[in-house]
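For this view, one protein chain was removed and the others were kept in their places.
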Amino acid sequence: MTEEIGKFELTQMFAAAARKIREQHEYLSQLDSVAGDGDHGSTMLRVVQCMEEASHSDSTENLGSLLRDLGWSVMGVDGGASSALLGTFFSGMGDAAADKKSIDCRELARAFEGGLRAIAKVSRAKPGDKTMMDALDPAVSAFRTMASLDKNVMQAMEEAATAAQAGADSTKNLVARFGRAKFVGEKTLGSPDPGAVSIALLFRGFHEGLLQERRT
Amino acid sequence: MTEEIGKFELTQMFAAAARKIREQHEYLSQLDSVAGDGDHGSTMLRVVQCMEEASHSDSTENLGSLLRDLGWSVMGVDGGASSALLGTFFSGMGDAAADKKSIDCRELARAFEGGLRAIAKVSRAKPGDKTMMDALDPAVSAFRTMASLDKNVMQAMEEAATAAQAGADSTKNLVARFGRAKFVGEKTLGSPDPGAVSIALLFRGFHEGLLQERRT
Amino acid sequence: MQMKKFINDPHHLLPELLEGLALAFPRQVRLVGTNIVARAVPKAAGKVRLVTLGGSGHEPGLSGFVGEGMLDYSVTGEIFAAPGAPRCIEAIQMAAKDSPGVLLVVLNHAGDVLSANITMQAAKKNNIPVQMVLTRDGISYGQNSDSANDRRGLVGCMAVYKVAGAVAEQGDSLDECLRIAQKMEENTRSLAVALRTATHPSTGHTIFELGDDEMEIGMGQHGEAGTGRMKMKSADETAGIMLDMLLENLGVAAGENLLVVLNGSGATTLMELWIVFRAVSKILKARNINLVRSAVGEFITTQEQAGFQIMIARMDTELVRLWDAPSNAPYFVTR
Partner (left out) sequence: MQMKKFINDPHHLLPELLEGLALAFPRQVRLVGTNIVARAVPKAAGKVRLVTLGGSGHEPGLSGFVGEGMLDYSVTGEIFAAPGAPRCIEAIQMAAKDSPGVLLVVLNHAGDVLSANITMQAAKKNNIPVQMVLTRDGISYGQNSDSANDRRGLVGCMAVYKVAGAVAEQGDSLDECLRIAQKMEENTRSLAVALRTATHPSTGHTIFELGDDEMEIGMGQHGEAGTGRMKMKSADETAGIMLDMLLENLGVAAGENLLVVLNGSGATTLMELWIVFRAVSKILKARNINLVRSAVGEFITTQEQAGFQIMIARMDTELVRLWDAPSNAPYFVTR
């Protein structure tokens, strides 16, 4: 049972998340075409590439600095809103993470919360505004709740992934108020927010990566 | 039998020529689209409008100055090559015409020749270059020949119209070397030169105008 | 179908277009850092620097406005995408050297604002004196009650570059540059109309769809939908509808002085822009509003989109003087 997340586990999580995004990148761009500029999928491809590179690099075993560097490189993807936000998320996670080689479930929960706080500082979007926050906020809450109930990382991640998916689904019924989509309002009703779908895919990937890691 | 051309006869000739052009203006523009800019028909519409206005105006009975003014107003049509050339033609006719109220067949022949000379000065095109000259040159020659054989205006105009038509037809087998069409060379093979077709229509109209004038 | 654009690798547009700009205007601009456009001859030490950031695909904007009297640095993103914060910080750090401060001019688009906010956080952490102005000129169709934050950045940024650039060139303080930039920004409104879509040069896809007989008022700078889709109208009618909304939104009264910028989106010809400008000018005259300055051309485009933006700005003597001040930016030369 995975109780600690180290660089190896992170590599597995990121690899699985990258697979999820690669399978769906055309769909993500298509969702972004409804009212955005249709580039979300290609930005996410570059984001997950950074994630893979960061976890593969030899430079550090320190998870805090690994995540901070990852945040910086994701921001450097130059992909618009989503890479800026996800970069902020990882870098906020890094700031909050203990400077250790591995972290337990509670520490990971604190890191996720730090990432969420960092995003909130620059995003201005609240849950309900039909952005990635609608998936990220419930995912982080679910993870924290599970951690505080002394569940293990695997269980917590499964709950987080499920919450992210539910959050992403809920955006179908919302009207966009943030990002490029805000100017077309009603048009986005019925179609989920691309950034929220990406968050759901990432958390689903994190969970699958952990599962797989256990199996091997 | 019409032996003298006065303002009344000119009005009839111009009116009939205008009808011919109006019937065919779309075809003329289409011919000009093969290798030109497709505007020849609309320019010719404005040219014949000037012809009608000139012959209807009260300003002068003097055919020389009527034709000179017509030349100027046709040039002012701003229609590109064809209006510049036809304007030059009429103004050259005016310069060569006797300053009389009416002219006979030989005098009209001299006027046509004066118009042709004026065009030649600015055009640089020779018969065979696939321009309006291929219709105008034989038309004027035919008219002069008939005049020197003491034929009447009606007979001379009929020959001129026939010669213009034959000249226009002959341009089908030529490769354009002048005007906008010259840069596409071979492309124009098989399709007659729009300016030459216009000349044929004008002369056919002149003849019909004379015929009609006699009948009424 | 192949994209009908003269490009090489569609995923390598940014470095090539910037290299071309720098080669074409070696006396005005040069490339520094990572895809950052800077002046060929840096501004004298001790003067405030102007920095902007934003996606590419809008040429000549934004980087075509780097030059004496306008911008010092332009951080250029990929096509229609904000540059990430790391490169923006790189530019801010360069700009801050030998300078009393940096003014960051940012168009109100989600991605740009995010990068700018992250950049500002980092700059403050590093004690760099930097102030930011958000340009929010683009109004929506039919919504006169919009708040400033709901307006997105259109061509209005160019007016801010121009007047703030002129004050900075004079050697004024960062606060003074900010004051002027904010005054210009608050008094500027723009409205866009589109007639035909454009192709995204990296993806090869059209960025929106519009019927054969339709136009849309209120579109964003990247083809974001507006709310004013309607049957195509004549130049005069279109200008009338748009100007009505702009004047009402900015609250312009008879007797006031306006700058008008008519900005072609790409495929709309200058012939059309002149015809539209004629209409604008006549309407203003009829309303007794003074057209004190104007610019007609392509400044901030959306690829080969057909359409244009009308920008109006309330001008006082100070702003007119700064608008007239010399500039040698590649695509905005002042006489």
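Labels A, B and C are assigned to the chains in the order they are written; within every chain, residues are numbered from 1.
Heads up, the rule we're going with is that a residue touches a chain if its C-beta (ideal position, glycine included) is under 8 Å from a C-beta of that chain, and two chains touch if they have at least 3 such contacts.
None of these values were measured; they are calculated from a predicted model.
With respect to the full assembly, the chain omitted from this view is in touch with B, C.
Note on the undisplayed chain: of the listed residues C:Leu195, C:Leu243, C:Leu259 or C:Ile289, the one touching it is C:Leu195. Among C:Tyr141, C:Tyr161, C:Phe208 or C:Phe277, the one in contact with the hidden chain is C:Phe277. Of the listed residues C:Asp146, C:Asp244 or C:Glu304, the one in contact with the hidden chain in the full complex is C:Glu304. For the chain left out of this panel, the touching residue among C:Asn35, C:Ser74, C:Gln221 or C:Thr238 is C:Thr238.
Which of B:Met75, B:Leu108, B:Ala142 or B:Val197 touches the hidden chain is settled by the complete complex: it is B:Met75. Taking the whole complex into account, subunit C touches the unshown chain at residues 1-2, 4-8, 13, 16-21, 23-24, 56-57, 59-60, 64, 195-196, 201, 212-213, 232, 234-236, 238, 262, 266-278, 281, 291, 294-298, 301, 303-304, 306, 308, 328, 331, 333-335. Where subunit B meets the chain that is not shown, the touching residues are 29, 33, 35-39, 42-43, 72, 75-81, 83-85, 87-88, 121-123, 178-185, 187.
Please note the rule applied: only the chains that are shown with their structure count from here on.
Contact topology of the protein chains: irregular, matching none of line, ring, star or complete. With centres taken as mean Cα positions, subunit C sits 56 Å from subunit B. The geometric centre of subunit A is 33 Å away from that of subunit C, both derived from CA atoms. Across the assembly, subunit B contributes no residue in contact with two or more other chains. In subunit C, no residue touches at least two other chains.
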